[in-house]
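The complex appears here minus one protein chain, its other protein chains still in place.
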Amino acid sequence: MELLPQVILDGILIGGIYITIAIGFSLVFGVMHIIDFAVGEWIMLGAFLGYYLNGWTGLDPFALLPVVFVVFFGIGYLIQPAIQRVISGHRGNPLLMGLVFTFGIMLIIRGLGLTIFGFYSRSIPSKLAASSWLFEKGDFFLTVPFVRLAGLAFAVAITLVLHYMLKKTDFGTGVRALAQHKESAGLMGVDSHKTNCIIYGIYVGISAMTGVLVCTIFSMTPMEGGRYTVLAFFVVVLAGMGYLPGVPWAALFLGLIQSIFIVYLSASYTLLAVFVVLYIILLISPKGLFGRGW
Amino acid sequence: MNVLEVDNISVRYGDIQALWDVGFGVREGQLVTILGTNGAGKTTTLKTIAGVLQPFSGNVRFNGSLISGLPAHEVADAGISLVPEGRQLFPQLNVEDNLRMGSYLKRTKVRRDQNLKSVYNLFPVLAERKKQEAQTLSGGEQQMLAIGRALMQDPKLIMFDEPSLGLAPILVQEVFNIIRELSRQGRTILLVEQNVHQALKISDYCYVLENGRIVHEGTGKDLEQDPKVREAYLGI
Partner (left out) sequence: MKRMTWITLFLALSLVTAGAVGAEAPVFKIGVITSLSGGLATGGNVTKQGYEMWAKRVNDAGGIEINGKQYPVKLIYGDAQSEPSQAASAAERLAAQEKIDFALGPYSSGVTLAAAPVLEKYKIPMVTGSAESPLIWREKFKFTFGTIPPVNFTGSSALNVIATLDPPPKRAVVIGSNDAFSKATAETFRDTCEKLKIKVMKYDIVPSGQDLTPYMSAVRAMRPDVIAFGGHDEELIRLVKALRQIHYAPKALLMHYGVTEPAFIEALGKDAEQVYGASVWTPTLKTKGGLIWPDAQSYAADIKAAFGIVPDYTMAACSAAGLAFQAAVMQLGAAPPLDEAQKLALVDVLEKLDIHTFYGPIKFSHEGEFYHANTGLTPLAFRSRVARPLSSVRPTTRRHRRSTP
């Protein structure tokens, strides 16, 4: 039982990483109904930009986050019109078109990544990665790794900034209006084209920053994006497709069950157990934990 | 001098043509009505003016400048508001956020508090329901919210698309009272209706749309007298 506090803490810290993986993905689905298969690839690209910037400048990866965000915001902003064009044509199911198109983007980025970055595993060093708080008293102990704590802080910060933007600013109200009724939003003066570009830019930017984070905490190869795409799907489906407020809770929930299962059940069946839990929840509530998704 | 000048517009949905050379004008301070049955092209006309649809031929001018070809958000910025058919509110935004969306544009943001106050004065029930999601309102309250949202836009021209549709008779009367009141305040209004009796009573000038073409026009009184209109629309 003395392990329990550590298990819960580890679960929350894993959940923090899941928040950043999934929150931009959920935002984009909620606003423009694009399921972006390339989310893991944006994470991968961000990781490599972070890796090289760290190599050139020697700055700590957390200090590089703003730069990575700005670069990938720009990329997302510029690429969105192409996606919009594909999904808004009169070519059948827009959701499906978006899936196919982003699947293509994923393959291209992955191939290019392999060619440009090589096939080795990369990892960004950080001063934070080597330090942690340690409480120990008899059999009871609790370790708080700084780098993961910083990851959680980053996730909370991103969540709060997005919350503030969506709830408290006119732009955010416009984004919500656009998600709920595109035509009316246009009548109110919302430039849907520009708004979509900005939202997509924010999403790509957040995903790229997430890449820097996971490359600091774990490691990254150009082939690894798919793993994060799956995780993003998991969290977003659990939260309810497009229901943004559900994402942090779903992410923490996933992190916690993973942490609890790996310690108290068996490391061999943790992922299986996570799948089973996910399916049971979806069976009971197909619109996610909160019943508010699509 | 016409504030709004619709010059022979034709509109298509894919292969199906919905409007054929529709042309009319609205003068400053006038209340103009477009009458017609279902599928006559009334909504299409308003949507085209609002920039939601684009004509494949013909022009729309507003205050002398060309607005056809502009996207909806720029038409809104030019000063045209549409109260759409079926209200089309933002269902999960609360009442106040729906109204605030009305002053999304920079042009109107400066007068937001002032406009909000006057909308709440006009519709006290909206003030009571400020924090409620729009989808929880009754039909009549939703219509008031849709009108209030349009007023928040400080429009130089308000277009109403069948505002009485789906409302109880007592509410229909109230909606027409509101429109008449707005007209009395000197606002320029373009109204689309199927409720011919009520519409003819309050409008300064009317057009009758049939199968995408304008077939009659005249003042409310003239059309009330017109035997063809009486037969087709008033059932006399």
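Note that the chains are named A and B in the order they appear, and that numbering of residues resets to 1 at the start of each chain.
Please note the rule applied: contacts are C-beta pairs under 8 Å (C-beta built on N, C-alpha and C of every residue); 3 or more make two chains touch, one makes a residue touch a chain.
Here the structure is a predicted model, which means the values were calculated and not measured.
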Considering the complete complex, which visible chains touch the unshown chain? A
Going by the contact rule already stated, which one of A:D10, A:E41 or A:D191 would touch the omitted chain in the full complex? A:D10
So which of A:Q80, A:Q180, A:T210 or A:Q258 would be touching the chain we can't see? A:Q258
Which of A:A63, A:A82, A:I116 or A:L134 sits in contact with the chain that's absent? A:L134
Sites on chain A contacted by the missing partner chain, in the whole complex: 2-3, 6-7, 10-11, 13-14, 17, 114, 118-123, 125, 129-132, 134, 139, 141, 143, 145, 147-148, 217-219, 221, 223-224, 227, 258-259, 262-263, 266-268, 270-272
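Note that in this section only the chains that are shown with their structure count from here on.
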Whole-Å distance, chain A centre to chain B centre, using C-alpha means? 43
With touch defined as at the start, can you tell me which chain A residues reach chain B in the complex? 90, 170, 173-174, 176-177, 180-181, 183-193
Chain A touches which residues of chain B in the complex? 14, 50-52, 71-73, 76-77, 81-82, 84, 88-93, 97, 100-102, 104-105, 109, 149, 153
